[in-house]
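With one protein chain held back, the other chains of the complex are shown just where they sit.
For clarity, chains are labelled A, B and C in written order, and residue numbers in each chain start from 1.
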Amino acid sequence: MEEIGFIGLGKMGVPIAHNLLKAGYALRVYNRSPEKARELVALGARQVYTPGETATPGGVVLSIVADDAALNGVVTAQDAQLARKLAPAGVHVSLSTVAPQTSANISRIHQQHGSTLVAAPVFGRPPAAAAAELVVCMAGPAAARQRVQSILRALGPHIFEYGDDPQVANVVKLTGNFLITAAIEALGEGLALAAKHGIDPVELARMFTQTMFACSVYRNYATIIAERQYTPPGFALVLGLKDLNLILQTGAAARAPLPLASLLRDRYLAALAKGRDDLDWSAIALNAAEDAGLK
Amino acid sequence: MEEIGFIGLGKMGVPIAHNLLKAGYALRVYNRSPEKARELVALGARQVYTPGETATPGGVVLSIVADDAALNGVVTAQDAQLARKLAPAGVHVSLSTVAPQTSANISRIHQQHGSTLVAAPVFGRPPAAAAAELVVCMAGPAAARQRVQSILRALGPHIFEYGDDPQVANVVKLTGNFLITAAIEALGEGLALAAKHGIDPVELARMFTQTMFACSVYRNYATIIAERQYTPPGFALVLGLKDLNLILQTGAAARAPLPLASLLRDRYLAALAKGRDDLDWSAIALNAAEDAGLK
Amino acid sequence: MEEIGFIGLGKMGVPIAHNLLKAGYALRVYNRSPEKARELVALGARQVYTPGETATPGGVVLSIVADDAALNGVVTAQDAQLARKLAPAGVHVSLSTVAPQTSANISRIHQQHGSTLVAAPVFGRPPAAAAAELVVCMAGPAAARQRVQSILRALGPHIFEYGDDPQVANVVKLTGNFLITAAIEALGEGLALAAKHGIDPVELARMFTQTMFACSVYRNYATIIAERQYTPPGFALVLGLKDLNLILQTGAAARAPLPLASLLRDRYLAALAKGRDDLDWSAIALNAAEDAGLK
Partner (left out) sequence: MEEIGFIGLGKMGVPIAHNLLKAGYALRVYNRSPEKARELVALGARQVYTPGETATPGGVVLSIVADDAALNGVVTAQDAQLARKLAPAGVHVSLSTVAPQTSANISRIHQQHGSTLVAAPVFGRPPAAAAAELVVCMAGPAAARQRVQSILRALGPHIFEYGDDPQVANVVKLTGNFLITAAIEALGEGLALAAKHGIDPVELARMFTQTMFACSVYRNYATIIAERQYTPPGFALVLGLKDLNLILQTGAAARAPLPLASLLRDRYLAALAKGRDDLDWSAIALNAAEDAGLK
């Protein structure tokens, strides 16, 4: 089967790369800190040392990196080798959560060099990545989307497509992350209210997630918040602030005020001011508990 | 089978009474506007004309009314006949969404007259009531809870118990309503953000409710909001404000600030200032859309 | 000169009563805790032991009490003796900060008994009361207003009139208190922001209050907040919550959402949850400082 490139071996990248190997793809892997590639090399991946080397003409490269700056770095490294080496007709599938504007800029660079960007951000935490249960939201030129669809099936059973403009997929992803953090805040306030009235948050969380809120987001976060299991983080709190900033910028670009997102951003700042950088991003729920005088 | 009393024949009361008849209970029904009893009388219910007449010594009366004032009226009508006529050992099961403090007051009146209050507020909209799929959250003295459990099974498959103090069940119910309205606001802002970027809200709602948010609250409200189907209301917007006020009072009583609940209350006020009293309570989502300049 | 009644000898009442004595009025004083009258009795006031005894037919009684319940108590005590004994044509001048609805109710009681309510809430803290520098906002039937104007001149140089309906004066007072607490929150956030960047809040407060904000509210509170001098309280924090609740109720009655007032109410709850009942109401500024990780 085809050999594809893979950039970014963090908490999400490693299990995704695993699943690609398991699905039969050969991999050329790159990570800024090269030692993170060891485990995948042991499983047969070939390690390369620049982003550009992950690419072949007409091939496919997947990337999943921490933020907009990292993604810009990958694409513009060594004068856009990645975009150039994919040409003609190769596809860069960007799985990262970044600003729509970043996708638009990177898409233009690819076009200029004869390759294509597909934005395909994913929903799901590391255990979902490992279980091949990620939800993929994909947008980009139709031919490129078709080219990469079978590959993305290795990530999870759900692939949703949003047309030819890559940045639309990023808006979808940010909207989803907004809904998730809103649910976290609601659970934080709600469980604090109940706790102040002597109700066991663990039991209450169980009731809600067995009935009206019997879905993965609430199951994950109601449990974490009720049990205060904020470490190790599935997604670090400091990245939550990054996402809220992206959401608010995306709102501002469209002149859409999002007061709940503003409240969430302030919650992230307060949590960081208290030194909670390394807790799970759901630890913003501690703000409501503390403001209510709990503990 | 046993004959029980039933007070309150509104949008929720009628289908619940139906299900009790279907389950084999004989009913004495009371409603402030007596003509609403006609349909149930046709099915075999016996109509009475005061709350007190629904009661028999040692019997059970269920009530579901619009708000705290209505519930107070039912219990104190004709000098607390309801509480007195249930004695000895009868049980009043209050299904309404009211303040915990109201339950505490009414519970005391029942105790003074030799009967017992069980608070058993329910989650679910009229179609769920008709389908016998309500979620019941019950609290009150253990013997009374045991006395009424088989009756409540006619309302839905889920009965959760929260100990001997009736008002705890009301806190649980208000916490749940808070989570639901928070989800409504999040969907309102999120779908407005996406719509401003050209994304079809109906499709987006479908994606979210097939994946991370595959639960009844999101399925109900994402659809309503995406399609702007706010009429006829399943639960009137003006009652949403009532609930938010109860939530905030319950927070204040425990000194628990709930900034998201405050935001929601302001959304209800803005919707009412625009004359939306009779739309569904999820029509607060129009605020986010309008503030973003949509339509 | 005329003998007038005076009810309520708290932090504001005592200096106001002093100034009335100084202006030449004889006083019949009443306070729930009678020992607080001692100082005024020493200066010539006559002490009475029920609210009703402060009144004479056609006379004037001023009251300044802690909240709506206390004011209701004063007027309805001993079956409305106060209202009855003022008749015919006597005037009750209510200086307290209460809900407009409370004024409306009390006004009706007075009317029924042949006397009149003038609402005349005052702006200013205890030192301003002592210095006869209060600002009086008065509303009520024109004849009654004219009857009491010379008396009120003993409280301060500024008397503003708002027509015949007493509750309008209460709306004005609550609007003013809202503006003051909004300024407190703004100063709390602004000085926290500056402090986190190494700027001395005392110096910064001095600059602002010498230039754009050279007015009494900012001078008072910028200093208190910059120096964290929250005790002894000029106005207790727990009364701040009372006022915010009144403001929000008054907004809700008119369907006017007030998101800044909602934010302020949450600040009061968080401060009370941390046990700050007895600090000055400007101590809500500690919330912003703590959320920013200061101290």
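The working rule: a contact is a pair of C-beta atoms (placed from the backbone, for glycine too) under 8 Å apart; a residue touches a chain by one contact, two chains touch by 3 or more.
Quick caveat, the model's predicted, so the values are computed rather than measured.
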Of C:V74, C:A132, C:V171 or C:L272, the one touching the omitted chain in the full complex: C:V171
Hidden partner chain, touching residue among C:H158, C:R228 or C:K242: C:H158
Of C:D68, C:E185, C:D243 or C:D280, the one touching the omitted chain in the full complex: C:E185
Missing-chain contacts mapped onto subunit A: 241, 245, 251-252, 255-259, 262-263, 265-267, 269-270, 272-273
Missing-partner contacts on subunit B, residue numbers: 259, 266, 269-270, 273-275, 287, 291-293
Hidden partner interface residues of subunit C, rising order: 100, 123, 135, 137, 158, 160, 162, 168, 171-172, 174-176, 178-180, 182-183, 185-187, 189-194, 196-199, 204, 207-208, 210-218, 247, 250-251, 254-261, 263, 288, 291-293
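The rule is simple: only the chains that are shown with their structure count from here on.
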Reference subunit C; chain at largest CA-centroid distance: A
Inter-copy rotation, subunit B to subunit C, in degrees (Cα atoms; steps of 5): 180
Centroid spacing, where centroids are CA-atom means, of subunit A and subunit B in whole angstrom: 38
Rounded Å distance, subunit B centre to subunit C centre (Cα mean): 40
Two or more partner chains touched - positions in subunit A: 259, 291-293
